[in-house]
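Of the protein chains in this complex, one is absent; all others appear in place.
Right after this comes chain A.
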Amino acid sequence: MRFAVVQFGGSNCDRDTRHVLSDVCGVDTDLVWYKNGLSRSYDAVVLPGGFSYGDYLRAGAIAARTQVMKEILRHAKSGGLVLGICNGAQIGSEAGLVDGTFTLNAYPKFISRHVHLRVENADSPFTALYREGEVIRVPIAHKEGRYVAPEETLGRLNREGRVAFRFCDEYGNTTPESNPNGSAENIAGILSERGNVLAMMPHPERASEPVLGSADGIKIFKSMITYIEEHGHRRMTHQEFLP
């Protein structure tokens, strides 16, 4: 099993994410510079947090249009897992891997603090080790994390169980006060139509060891590993990666 953590200019959670995957979870993990592309096939690709291209134009917009993202779209189309964290979530939504978009916080300031999340779907490759309704504590750090989508998209996400996490209070209530950035319906993480892509604004890699104050986020990575162990992943041939 092998994971890729894709680095763009401005990525800054790439090494943290690799540390959690390789040192804490014990998975072979490559740091992949975006210009080098996915030179081999991977079981899962992680788009880490940071500020790709300085968040110029819109967070994630420029990175989403790089060549490596075409390869990641093909990886996702073949059923491969993709996890986008924070700036990675913004890149994923800008690339069309998930519906909707993440834009400027309702109070237009950078927020960095721990929040509570309610696990809405414990049936996905990313959340299977949680219980549905479980409340976890994970940090956020973003200025453009307010999830926005048209009404009909929100309805479809709800019907299809594609909301992975919602911001909530410590008891699991999704109140306006527990919504740090004004996201539609307190949405903090969403799944793609096939469920093999998760885009989330909170940082699970910053909550994956007790020394960090919370280890609630590690189950996302462990869920992915368990899913790949159980289901395998059809590894794409190099030929399929060629444009």
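Convention: a residue touches a chain if its C-beta (ideal position, glycine included) is under 8 Å from a C-beta of that chain, and two chains touch if they have at least 3 such contacts; residues count from 1.
The rule is short, and it goes like this: contacts and distances are computed from a predicted model.
Between the names "Aspartate carbamoyltransferase regulatory chain", "DNA-binding protein", "Phosphoribosylformylglycinamidine synthase subunit PurS" or "Sugar ABC transporter permease", the one given in UniProt for the chain missing from this structure view is "Phosphoribosylformylglycinamidine synthase subunit PurS".
Within the whole complex, the absent chain has one touching residue among A:Thr103, A:Thr127, A:Ser208 or A:Ser223, and that is A:Thr103. Checked against the hidden chain, the listed residues A:Lys35, A:Arg65 or A:His231 yield one contact partner: A:Arg65.
Contact residues of chain A toward the unshown chain are 57-58, 61-62, 65, 94, 100-101, 103-108, 146, 148-150, 182.
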